[in-house]
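Just below is one structure, and these are the notes that go with it.
With one protein chain removed, the remaining protein chains of the complex are shown where they sit.
Our next item is chain A:
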Amino acid sequence: MTLARRRFDALIIGAGGAGLNAALQLANANLRVAVVSKVFPTRSHTVAAQGGVNAALANVFEDNWHWHMFDTVKGSDYLGDQDAIEFMCREAIPTVYELEHNGVPFSRLDDGKIYQRAFGGQSQNFGGAQAARTCAAADRTGHAILHTLYQQNIRARTHFFDEYFGIDLIRDEEGAILGALTLEIETGEPLLIEAKTTLLATGGGGQVFRTTSNAHINTGDGMAMALRAGVPLMDMEFFQFHPTGIAGRGMLITEGVRGEGGYLINKDGERFMERYAPNAKDLASRDVVSRAIVTEVKEGRGCGPNADHVLLKVDHLGEDIIAKRLPGIRESSKIFAGVDPAVEPIPVFPTAHYMMGGIPTDRLGHVVIPSSDGSEEIVPGLFAAGECACVSVHGANRLGGNSLLDILVFGRAAGQQIINHLKENPEHRAMDESSVEQAMSRLSRWEETGEGIPVRELRDEFRKVMEDHAGVFRTDEIMSEGVEKVKEVREKLKDVRLGDQSKIFNTARIEALELENLIDIGMAIVLSALERKESRGAHSRPDYTERDDENWMKHSVYFKEGDRLDYKPVQTKPLTVETFPPKPRVY
């Protein structure tokens, strides 16, 4: 059988906010761009983002990108790279205006400008009064943006490969990336896409945990493809738990609810955030609120028959605000928690939500292999953007409203940089057939039949290990055990057998390939977390309760080969302004 092949200037894997914004830049420049997506593009998880996207437009109060930058550096618990953060906060402004010009139906203020709401961790004047910086389309901002980007890509004639799964990157002996092997889900046929440049934009991997706000498709595919191509993953221990998932279910209740004036209470009806963050209260940054909720529950002040959650009170906002600004939240609270927030409070608990770590890139989207001496080596032909990438702007904790911003700014920047790259590298490089064969063997491994462990059984075991051993609070003992258990799970992978060998739309085969990806990034998470002996941002350890800037103000870098960890210094020098030196975080 001969392998089907197609050629493009650029290949983009993933059709969420980052992939589609990159694709749009390229298609508008009349380049041949292929977007490979394992689901129809508007099914990408960007669609679920609720609250909004940050940009210092100053539509409500005075604002500027420098204040936004300060909040982002502080929010990152000083682990974010300040050059990348400066770039993101400055680029936020033209990026949001471009989205508006593309048709995003932002909510509006009386003067016709884009509506901006308050969100956690954001201030005016370097830590002063609460800022209103988060541009929102009601509580469906991600939906509005994703659909608009898809629509503009239709106009620009981007070539979509819908329901194709990325198997592996193809690379030559010099380490240059030549495209990827993909699988057409409908027919079960492989397709080799040769490209002068490849952009990984596959989103997050929340499915490593049992309870998550992430969709079924968020299985870390791009990160695992990078790992298998010899690229490390950076800062994987920093997995954000969103403070307000619907208790026991995981669907998200946006921070925008608290931005509109909602607040948290414990079983005594006490507004407990006042104790943990006397100024910002319920609008402290997410890691702070998540830890506070878990502490309340651990100390016996949780609500419900099992005392295992807290309550988010909204009813005092009134029907009007709820109907206008939070219609989606009202809908999902009714469906999944059985409560109408206009009448009763919503039961909530922190939920695995967002990866701050990922494929290391510079701020233009080039994938780089960092090393401890501070140098970075560019992987030729490979770019990454969005949640699967680590630029790194979130450091140890992501501010709400900065995730849409990250994917859109860096997706756009990567698209523009790919255009430059293609001017300098107009030819395809020769295909490396041995690398193609290697990728094909990953596929054919699942044709082995006979007795074995079913995919679902190992997946359940793995996700339980991750939840038990890499959750909100992590001790040395719990995590050492976790590393061993993930190793055992990884060992068992070779005994997993796929029962269904049919070719047509075989979702069982996709889930098997996804499981391999999940386990690879799970290992990156537990190992990086075990070795980081401090508490910082989203990484919280009862056995090392303090942030340790002397030893740990550095990025972790995990290589799959030999499960090796390395570290890289934090880039503390911004592009044009003064450094923000680390300070204790007070909210």
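Following the convention adopted for this analysis, a residue touches a chain if its C-beta (ideal position, glycine included) is under 8 Å from a C-beta of that chain, and two chains touch if they have at least 3 such contacts; residues count from 1.
Here is the rule we go by: contacts and distances are computed from a predicted model.
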Original post:
For the chain omitted from this view, which of "(2Fe-2S)-binding protein", "Nickel-dependent hydrogenase large subunit", "Anaerobic dimethyl sulfoxide reductase subunit C (Anchor subunit)" or "Succinate dehydrogenase iron-sulfur subunit" is its UniProt protein name?
Top reply: "Succinate dehydrogenase iron-sulfur subunit"
Original post:
Hey, which of A:240, A:266 or A:506 is the one touching the hidden chain?
Top reply: A:506
Original post:
Which is it among A:4, A:129 or A:335 that touches the chain not included here?
Top reply: A:335
Subject >> Of A:18, A:33, A:47 or A:393, the residue in touch with the unshown chain >> reply: A:47
Subject >> Those residues of chain A which, in the complete complex, touch the missing chain >> reply: 39-40, 42-45, 47-48, 57, 97, 100-103, 105-114, 137-138, 140, 143-144, 147-148, 151-152, 154-155, 186, 215-217, 249, 251-252, 328, 331-332, 335-336, 338, 454-456, 498-500, 502-508
